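Complex shown without one protein chain; remaining protein chains in place.
Chains: A and B, in written order; residue numbering restarts at 1 for each.
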Amino acid sequence: MLQVRTETPRTASLVLDLPQWPGHRPGQHVDVRLTADDGYQAQRSYSIASAPDEDQLVLTVERLDDGEVSPYLVDELHAGDQLELRGPVGGYFVWDEPLGGPLLWVAGGSGVVPFRAMWRYRRSVGSAVAVRLLCSARSLPLLIYADELRQLACDGVAVSVTLTREQPEGWQGHRGRIDRDLLAEISWRPDERALVYVCGPTAFVEAAANALVDLGHEASRIRTERFGGTGT
Amino acid sequence: MVFSRFRGRRVPAEDAGRVPPGQYVTNGFPVLSAGPTPRTPPESWNFSVQGAVRGAQSWTWADFRALPRETVTVDIHCVTKWSKLDTSWSGVSLDTLLDAAGPTGRFVLAFCDGGYTTNLPIDDLRGGRAWVVDEYAGEPLPAEHGGPARLLVPHLYFWKSAKWVRGLDVRDHNGPGFWESYGYHDYGDPWKEQRYQGD
Partner (left out) sequence: MYDLDGNAIAAPLFDVFGVEMTTAVGTCRGCGWAGPLAEVAVYLVTPGVVARCPRCDALLIVIVDRRGMACLELAGFSSLEQPGGPGATGRTRPTRTEPRRTS
């Protein structure tokens, strides 16, 4: 573990040095296992937040209030600690260039993590695939990767943000939960046959995926990853 | 690799003798299920004892609630390694339910809404060691914890305390239920760590 970097009051990125890392596809995850000194073990999955060509592997973890593992990873780990992990895993919720586009990425809360691997990979390979990214967060301080999101427009990624609970003075972005109307406004037309990725809490993913199908997007071109729990 | 600061949800057991080998005490009450939570309204609910019995019995919710009831405080031990001490339940003793049907077989298969089943020797349901419970901690049993009613057999691993139980099929031979047919132990004594077949 090289570094624990705070992203928001509820999330931190774990920066790992893994010389034997075999590489990964953007969107894949790892399974992290913790073992206490009495032998007790707990395991959780975390999406990889870094692109395959980066020197360090980055995992971004959100602290769940009633979590067993996340409070430890976010609050108690520090530089020099070791982690036991297994991966990369997953071949479905991935994007690389051969899959084409255009792309619609819909992220709820910490569901934005796998998309960071995807947008950083897209930049590093110089891809011109058109991307629209819609992120949902409770408030601006809780929007993960806010600085990076601001820069993405320079890379040809159209970013839209909706803040569901609190918006700062003069907020020009969207408000409230992602719904059919907002998706209709943001997303590609169905005839453009975008590849759609939806990631976040389970209720969020179900609602967004159902709305996109209602809007005419082909279900077979919508890929989902549910993080469990209830909505943002 | 050991993380000495990682403790998870566990709390130190005050009396180590109460905790079977390989278990960790928790203050929470994890909800673990092999499928979606059934939602059976009491008016649709009944409980049956059938099969190798002298007289099959069935109780509606009203019948069941009119039976003699007990409140018990027990420790429970889940095969997923957590134990919870001093849990309080209310319901009807299996002695009452079995006596009414007069079983002749030696084994039961408990069957449940949602399709879950588990097998037990009938003797382990007798002698004040098992109940069908409809209250937990003084409140109606929540659906996620097995309500309207579940089996409670605390001397065995908690997968035997079948949630959403709807009855017992009494048999002459011991056939595996859901988890048992995937390799879990037929009996499941936590004090002998009988988690899997062959343990």
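We take it that a contact is a pair of C-beta atoms (placed from the backbone, for glycine too) under 8 Å apart; a residue touches a chain by one contact, two chains touch by 3 or more.
Fair warning: this is a prediction, and the values are worked out from it, not measured in the lab.
*Asks:* For the chain left off this view, which of A:L34, A:V69, A:L85 or A:V196 is in contact with it?
*Replies:* Reading the full complex, the residue touching the unseen chain is A:L85.
*Asks:* Which one touches the absent chain: B:L32, B:A62 or B:A137?
*Replies:* B:L32
*Asks:* May I ask which residue of A:R138, A:R193 or A:R226 touches the chain that does not appear here?
*Replies:* Missing-chain contact among the listed residues: A:R226.
*Asks:* Footprint of the hidden chain on chain A, which residues?
*Replies:* Where chain A meets the chain not shown: residues 1-2, 16-25, 28-29, 31, 45, 79-80, 82-94, 96, 98-99, 202-203, 206, 223-226, 228-229.
*Asks:* Taking the full complex into account, what residues of chain B touch the chain not shown?
*Replies:* 1, 32-36, 79-80, 115, 179, 182-184, 196-197
To be clear about the criterion, only the chains that are shown with their structure count from here on.
*Asks:* So the centre of each chain is just the mean of its C-alpha atoms; given that, what is the distance between chain A and chain B in Å?
*Replies:* Comparing mean C-alpha positions, chain B is 40 Å from chain A.
*Asks:* Could you list, by residue number, the parts of chain A that touch chain B in their complex?
*Replies:* 34-38, 40, 42, 68-69, 72, 76, 81-82, 84
*Asks:* Under the definition above, what is the set of chain B residues touching chain A in their complex?
*Replies:* These residues of chain B touch chain A: 1-10, 24, 81.
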